Each structure stands twice: as C-alpha cells, then as structure tokens.
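As structure tokens, the structure follows; a few thoughts come after it.
With one protein chain held back, the other chains of the complex are shown just where they sit.
Residue numbering begins at 1 within each chain, and the chains themselves are lettered A, B and C in the order written.
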Amino acid sequence: MREITVREALRESLRYNLAHNDKVFLAGEDVSVVGGGMGVSKGLIDEFGEKRIVDTPISENAIVGLGIGAALTGLRPVVEIMYIDFVTCCADMILNQMAKIHFIFGGQVKVPMVLKTVSGTSGGNAAQHSNNFYPMFLNTPGLVVMAPSTPYDSKGMFNMAIEDDNPVIFIEHKRIYNIKGHVPEDHYTVPIGVADVKKEGQDITIVATQALVYDALSVAEDMEEEGISIEVIDPRTLNPLDKATIFESVKKTGRLIIADESCLNCGFASEVASSVAEEMFDYLDAPVVRIGSPDTSAPYSHPLELEYIPGKEEIREAIKKVKKI
Amino acid sequence: MREITVREALRESLRYNLAHNDKVFLAGEDVSVVGGGMGVSKGLIDEFGEKRIVDTPISENAIVGLGIGAALTGLRPVVEIMYIDFVTCCADMILNQMAKIHFIFGGQVKVPMVLKTVSGTSGGNAAQHSNNFYPMFLNTPGLVVMAPSTPYDSKGMFNMAIEDDNPVIFIEHKRIYNIKGHVPEDHYTVPIGVADVKKEGQDITIVATQALVYDALSVAEDMEEEGISIEVIDPRTLNPLDKATIFESVKKTGRLIIADESCLNCGFASEVASSVAEEMFDYLDAPVVRIGSPDTSAPYSHPLELEYIPGKEEIREAIKKVKKI
Amino acid sequence: MQISDKNNIELLRTMKRIRTFDETCQKLFVAGRIPGALHCYTGEEAIATGVCKVLEPSDYILSTHRGHGHLIAKGGEFKYMLAELFGKSTGYCKGMGGSMHLASVKHGILGANGIVGGGICIAAGVGFSIKYQGTDQVVVCFFGDGGISTGFFHEGLNLASIHNAPVVFVCENNLYSISMTSKRATGLDKLSTRAVSYNMPGETVDGNDILAVYESAYNAIERARAGKGPTLLEYITYRWRGHHAGEAGDGLFYREKKELESWKTKDPIRRYQALLLKEGKITEEKIEKMEMDIQQEMDDAIEFANNSPYPKAESIIELSMLKKE
Partner (left out) sequence: MQISDKNNIELLRTMKRIRTFDETCQKLFVAGRIPGALHCYTGEEAIATGVCKVLEPSDYILSTHRGHGHLIAKGGEFKYMLAELFGKSTGYCKGMGGSMHLASVKHGILGANGIVGGGICIAAGVGFSIKYQGTDQVVVCFFGDGGISTGFFHEGLNLASIHNAPVVFVCENNLYSISMTSKRATGLDKLSTRAVSYNMPGETVDGNDILAVYESAYNAIERARAGKGPTLLEYITYRWRGHHAGEAGDGLFYREKKELESWKTKDPIRRYQALLLKEGKITEEKIEKMEMDIQQEMDDAIEFANNSPYPKAESIIELSMLKKE
C-alpha cells in the first residue's frame, strides 16, 4: 500500500482537480514557485502555468474577493491564506461576504470556493503566527469548516471541499504535514459532516482534532496497557459537526475529553462539551474535560512554547480526571 | 432617584472622562455631529471640540490603529466601530495587535484603550448589521470584554473601561439604549470580572447578557407565580468571566440556562455551559440549556427576524426542559 | 457623442423610474412599511442610469447600500424589489436580504452590500473570472466617496490592475459619507487622482449630467471590453435625502440648507428633460404619459408586495447551508 505524507496527499488532490476541471484554479501569496506557505502547491506551476496557479500581492481581502467573484461567476476557486493568523486581514470578506452571500441573496447563487490555510503553534513562530482562529468560522453560520488529520482524509476531504457547493474553509495543521499514511491513488471523497472513529474503545471518549489525534492515539495505546480502553473520534469536519457519532460514543463510555488546539474560551472544545452537556447529560458519568491552547498569546521562547502547546501530557491528566475510580 | 437611559448613562461617562482627563479622546465614524452610530456621543462635540471628538474616514483599520498608536504613547483613546459587524474590517488590528502587544513585548507597554461598538439583531438591519461577533474576542486572549445591560452598569463599566490599563472591547446592545434606570450622578466604577445577581432565586440559574437579562427577569417574574424561583445572573464582563458567582448559583440550584445573543456554535453560552460541565458537574441536576441566535445568518424579513432573535419564548422552553419534574 | 432618440427617451425614463421608486420608498419607510436601513438615491439618478445604459444584459454590477438605482438601471423590476423591501417571499432575495442585500443574479446584479467597500474586491474577482473564461463581459463596481477610504478599495483596484481585468470602478461622490465630507476624509480635490496608484486612467465627471456620465462610462466600458484594463471614474453628485430614510431633516444638521437647495437646481432629471424638450426630442404629453406609466408600475408593485406572503420560518434553516442532493 502506497504511503504518502499529508502534504503530498493535498498536492495530489490539487493536481487532480486542476487536471480534471478547468474551472478550478489556485490563487494566493507565493503559491507558484514557492508552493505557498507550506509548500503544498510546489511544482504545480510547471504543470498548469500562471493562468491556473496565480501568485497574488499581499492583499488578503483581494485574495478572498478574487475567490468570491470567481465563484459567483461559474469558477471553482481555491484560495490560500498563507497562515490562519492572516484571516484577520480579510475577516470581512470571509464572515460577511463568503459565508453570507448564499443566504442573503435568498439562495440565488452558490459560492463554491475553498479557502485553504494552516493553523497550529509550532517552532517558535510566536503569537502572530501561532493562532488557531477557526472558532470564528464556526461562530459564523454559512461556512463548511474542515480540519483533517491523516493523509487519507486530507486528500479525500480536499476533493470533497472542491466538489461541494458551499464555501469551505480548509484548515491544514503545521505539525502534521510530514506524517505518512496510506492514500489510494484513485480519486475518492470523504463526505462532509462524518466523523471517523480512529480507534474504538469502551471506557473513555476522546474527540480530537488534527495534531491532537496523534497525541490521543498514542496515549490511548499506552492506556491499553493499564487496562483503560479509549475511543478516539476525529470529527474531521468541524462544521457541520457529526454529533451523532460523538453522542453514540458517549452513550457507551459515559466519559468525554475533547482535545483541540484552539484557545479554550469559546473554542471548538467548548462547542463539543456544551453540546454533550445539553443533549447527553444523562449518559455522562464524569465531568467533561476540555483540552486546548491556554487563554494567553503563544510565547516565542522554546520551552514555554512546548508548555503552551496542548498534547499528551494534558491528555494523560484529563484521563486521570475522568477515569473510573 | 434619578433615572436615565443606557444611552445617557454612556454619554455621561464619556463626558466625565473627557472633562477630567485630557488624555482621553473619542474617535470614530461620524462621532461628532451625528454622535456616532447610536447617538451616544451626540452633543459632546459642542463641549469638547474637534481635537477631542474626532471624525474619521471609513477606515476601520486606521481607527483601531489610531487607538493603539495613541495608547502606546501615553493617551487613553476611546474608539468607536459603528457596528460590531465591521470589526471584521479591522480584525487584525484587534486580534493580532491590540490584544497581543502587551504580551509579545514582554510587558514593556500597556495598551489602555477602549473600543466601543454595538451588537444585537434588531429592526430589519439584515445579516451584515445583525452579527454578534464578540466570541472571537473571547477566543483571543488579551482583551477585556464588557457587555453591560443596565444604565447603572453602563456608566460604571464605561468608567472602568477607560480607567483600566488593558485593551477593552465595550459592547453596547441595540435594543436596550432607551431602557431607563437609576444612575447616580457621582463618578463610580463597576469592577471588572464581577457578575451581578440581578434577581435571587433557588430553583434555576439563568446566566443572561444584555437584552436577554430583561427577558430573563421578565420570565422569572412570571415563573414566581408558578412557584418556580429563578436566579438571574448578569456576568457583565464576558472576559475575564466571574465563574465563581455562576458556580455558586449552580451549586444552589443544580440547573443552568445560559441566554446570550451570540450564535450558538462556539458562542458565549458554550463557554459558560462547558465551564460548568467541567467544574460543577457533580452539582448539576439537569442538562444545561444554551440559548443564542440560531446558527444561520440573520434574516431581513420582519416576522422571520422576530423568530430569529432569542427571547422570552426560548427562555420559557428552556425552563420547561430543566425544571424539576 | 451621438445617442439614438430611443435611448434618449430611455435615459429619461430610467432616471424617472429610479426617482419614483426611491421617493416612494422614502414615504413607505416613514409610514413604517419598510424596516431596516433604507438609503435613497434621489438626486444621483444620472449615474446609475448613464453607466448601466452602456452595459449589456450579460455584464455584471456590484452595488452598494444605496443601490436601488443601480438595480433598476440594470433591469431590476419594481415589484420584486419592493417585495424584498417588504420582506416578502416573492422578493428578489426571498425576503432574506432587504435593501442592503438586493441582488438579481440573472440580471448580472451581484448584490448590494451592507459593508462599505465590500463589493470592490469581489468585483476584482469577477473581472479576473471574465478574463479567465475569455468572454467579453465587463463588470462595473459602484461605491461611494466613503468607500474610497477602505482598505478594500486599495487591494481591489490593485488586483484588477495587475490582471488588466475588465472592471470599471465607479465612485459616486455625493460629497458626504454620512456627515463626513469627502474633502475632509481624503484631503483631495479629485478622488480620481487615486487611479495613478493603480496605473489606470482616472476621470472626474459631473455626475448630474447624464450625457457626460454616459460618454465617460462608454469610453471606460469599451476600453475594458477591448481588453485594455480597468478605469476609475468619479462622478460628482449630491443626495437630496438624509443618509438613510430615517435620518432627521434630510441631514440638514450637518449640511447647509443652501447647499442642498443649490444642488436641487442641478437636478439631473429636470436638466435632461429640459434639454430633450428644447431639442424637440420629447413632448410634454409624452413626459406626462411616461410619468403616469411609471406611477402605475409603482402602484402595481405596492399591490404585488402587499399581497405577497412572508417567507416561511423554515426558509431560514433551508438557506443556511446547501445540502448535497
């Protein structure tokens, strides 16, 4: 079975869609020779040329506007915002335009575009390059928000993002680009709003996203030895959220931990925790536990950054808190 | 006892601070003759002149930049973003600069500024003028976020916002400007991070903000007749949040409803609900219930807008859900 | 520039239709029949009329919060517009958008916008898309003198320029953005000066002279259609009404009655009508008939809008996100 990295999986999807649909193009800062912020589109300029792989000025509003205008007039644009930190520079185009046009026009048009960007704290990039700003996309109705963790999901979900008629925010994660996994060479899609149980278990449910999926799996494996059976659920699409799968699992385990890298206050973990507290209260046998970035800016200094990034340690502690005594 | 409106209370605070501290000025779109988006500063131009009451171009980035630059160099600016909907046009200045400068500079400077704006759905203003975008301020560490409901709190908290050395987002609400209440003529402040129990009760806790405080109080009064005693807590400051007061109440009632107008998904109600689900689980006797704007854009059409805005009906239904059977 | 007799009459009729529609709306607003924010175009009719007369049905426009005139001139029908303003399901946007989001995609009207400058970057995207698809369409982007101070203006014009995209940027300078004069907001005598920054031609034209508007628009649009790139046009005009229909006394608390009166003598409609009469291109009787027809159209529209049903509450949810068929 062929194994490729998340980065390669994303590139494969981009290449496929560019090759099979001439309405698809990619635009963003340095997406051609440099391959964009994270090298995902590297090399595609040689195959598809400047018409399809469009470098833009440092004008985030114009990048998203380019996508919206093109989507409204029949194209299927993919635009890149180099880091999710810079969505603040085009927040209006995303939250008041891209997300709302279908609704405010009473359904006259669709806005089939993908905004790809990258989230996550890593490598001393400091506070303005370590934000996990996606909760604002969840709090603004109208956007599909995807956040895959594996190479398989990355390819299938990127294909789906381009195919879907809704505006999609596609969130990559800095720390997992080089992770390898099986990815079929054929074209396939991963459906929107369907979570994936990355590991089945009986005692505790962990809903984890992106890099934290790996941390959760690793801790879960360790816990097997201690006789604790953990179920790890990767929601994959953050909006619409597959609550059914999460609820099913909580019904079984009665214990829930959510591990997501956005800041805790009004973050993604809050949404999952409160949905369960509302709708699955009777099945809960222990308090839910949220794991996320602490409610401070990300520090630059290496040892502090390591403390700041949520990971295995926080998961282990959370397990202690919720586990059957 | 003197009764004045929320609008007058805010103006009184602005006037006091302008008169007593020449480092304070107000800048924003049409803040002079028009008095800003909601008429709060109307008339102040006659008392304080153009130096202190500064009309700006439609340049939200520049408005916030003006505040930051002035705050960094010794002034205490108050800037107005006409509607909270337009914070998307200066999100970077708020989320990456204003919120972070104190932290990323290692505490070398403070950024003592107030950004005042108005939230809430009302009067057919439609989707781009009905947003309740403050959860993004809660999800971004570094900002004090205030959201008063009464005339008394409005004046005391605005005074506090100007006095405090942190950057403060001060959120007014469209539907409560004309509500009257007692406001002392003397100068006073309402402390940051201290909730107010607007009504004591034994059976159910409702945490409510801004316009929903009034809905909650009104429903609570009706419920007294049915023999249900409801405690209504107004957090007043959304960040830092006075969890202690909320937790104390939940300890007593075992039942929690949160009513806040931001959209449900990752909204303020999610934060309160999940904090309680985490830390007060053992005291909860029923599922928590979140009330917020539904996860769609705000419709223009009047009857639909009325359906869209959360209010007494939703509170009554929530009470049915959580009440002791 | 030669204009056919038929077109001469059409220009007059369109201006009169716009005037009738907006003056009627102003009254309906005051009578409480239209909610929300309504911005009348009275006094500025020559701009939309002259510009859109040059356009083909397949061309696009992006409009503003003061957009009724643009819609009518591009082919929008009174009855669906008014039904929208009444929040009815028969409106162009099914009652979801209202005045600030009026759109008729089949007419190439890609929407009014509640965000000042919000359409500019989208227009650049539409221009990019036209070029990408190789059609000979053109997109016209309207915005006010206030819009020229937004970051959108800068990013959008630059993007259109470097792609040599077929976009005509039309700045409707009615001298005020709410209460702020364009001179105070920019320090410039001519806003079209800013074209230099984007390497495109810029021209300032009397916006109350329909023939001058038509001619300048014709040149710019033909230039764009011929692949020669974007243009910035500034039309000087004046609004007769308040900033919005609810503003006290036609905004005479921040502008001089004398100024308003002097601009009323420059009424673009009376001016053009006098010319046509003088040149014998129209008769008093024909004008009377024209006005009666327009009034009939307006009356019919009121009846249509009155008799139309409100949208069903479910449509909020249906429109919130596209479902996969």
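The definition used in the following text is that contacts are C-beta pairs under 8 Å (C-beta built on N, C-alpha and C of every residue); 3 or more make two chains touch, one makes a residue touch a chain.
Only a predicted model underlies this, so the values are computations on that prediction, with no experimental measurement involved.
Although it is not drawn, the missing chain touches A, B, C when the whole complex is taken into account. When the whole complex is considered, the residue among B:Leu10, B:Val31 or B:Val64 that touches the unshown chain is B:Val64. When the whole complex is considered, the residue among B:Gly36, B:Gly120, B:Pro141 or B:Pro299 that touches the unshown chain is B:Pro141. Although one chain is hidden here, its contacts on subunit B can still be listed: residues 25, 51, 56-57, 59-62, 64-70, 72-75, 77, 92-93, 96-97, 101-110, 141-142, 144, 164-166, 192, 240. By the touch rule set out above, subunit C reaches the unshown chain at residues 149-155, 158, 161-162, 184-188, 193-194, 196-199.
Although one chain is not shown, part of subunit A still touches it, namely residues 29-30, 32-34, 55-62, 85-86, 88-89, 123-129, 294-297, 299-304, 307-308.
Note that in this section only the chains that are shown with their structure count from here on.
The most distant chain from subunit A is C, comparing centres defined as mean Cα coordinates.
Remark: subunit A and subunit B have CA centroids separated by 30 Å (rounded to whole angstrom).
Work out the mean CA point of subunit A and of subunit C, and you get 40 Å between them. Averaged C-alpha coordinates give centres for subunit B and subunit C that are 36 Å from one another. Those residues of subunit B in touch with two or more other chains are numbered 85-86, 88-89, 126-128, 294-297, 300. For subunit C, the set of residues that touch two or more other chains comprises 93, 95-97, 101, 113-115, 118, 151, 319-320.
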